[in-house]
Every structure is written in C-alpha cells, then in structure tokens.
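One protein chain omitted, others in place.
The block that comes next holds subunit A.
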Amino acid sequence: MKLFSTMDISASALTAQRLRMDVISSNIANAETTRGQYVDGKWIPYTRKMIVMEPTSEDSFQRVLSRYSNDLSVAEGVRVSKIVNDPTPYKRVYQPNHPDADENGFVLYPNVDILKEMVDMISATRAYEANVTAINSTKSMLTKALEIGR
C-alpha cells in the first residue's frame, strides 16, 4: 500500500537517527573507560563506535526491478547497515599509579573525541527534527485528502 509508505520513509530515518544517538551516547559515556574488553589477560580500552547508513533496499530485488522497469516507486528510506569500530589509535596518558598502566607507566584511553561526539549529536538531533517535520507535513496532506468531496 502506497498511502503510508511516505510516512514509513520518515519513520525509518527516525529509527536510524535514534540508533545514531544511542551510539553517540555510548561513546560519550565511555569516553574515559580504560577497561572496555579483556583480551589475553590484558584490558583494552573502549573503542569509539561509528554507524554506517545506507538507503534501504540498496541491492534488493525490488530496487533492481524498479530501476529496469522504470517504476516510480524508487523513493527509499534509510537504515543503519552496521556499527563499526573507529580505527584511530588510543590516547596514551602517563599515569604510573593507574592500575591499568603498562610497564612504562602509560595508560591507554579510548579514542573518543568529545568535541566530535557533540557535533555528531547536534546533527543527529537536527536530522531527527527535520524528519518529524516531514511526517507532520505528510500527515496534514493525508488529512486534507480525506476532505476531498466532502
């Protein structure tokens, strides 16, 4: 049914932005976590997570079919395809008294940059708001359509 698919598109974006917000919150919360993972008898700090967004039905049969049959239903939503680890190196801080310090007295801290996270957070919020506006607009259109012929 085509009627509500426009709203589904916006809703998919809301879900994606909310997940993005979750990941950002997790990054900020763990900005100082030195014990993220226990590997081979050693603690590894928390690694910054990033999300990867892609249009929905990127490679699906539906999409390929619509591309070749000149179908008009090519509008697509968005989804988070995966959450990946940021490969940038951890911060090294000289803290000889820290329980997780290595033999030279350095402690590894997560590669989370608070500034970066704050900027990401603002753009996630704004994108969320834009999609809420889009849903409201679609809703008012549907309501108007119900008034035809009344």
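The working rule: a residue touches a chain if its C-beta (ideal position, glycine included) is under 8 Å from a C-beta of that chain, and two chains touch if they have at least 3 such contacts; residues count from 1.
FYI, contacts and distances are computed from a predicted model.
Not every chain of the complex appears here, and the one that does not is recorded in UniProt as "Flagellar basal body rod protein FlgB", selected from "Flagellar basal body rod protein FlgB", "TIGR02588 family protein", "3-phenylpropionate/cinnamic acid dioxygenase small subunit" or "Aspartate carbamoyltransferase regulatory chain". Those residues of subunit A that touch the chain absent from the view are 5-7, 9-10, 12-13, 16, 53-55, 70, 72-78, 123, 126-127, 130-131, 133-134, 137-138, 140-141, 144-145, 147-150.
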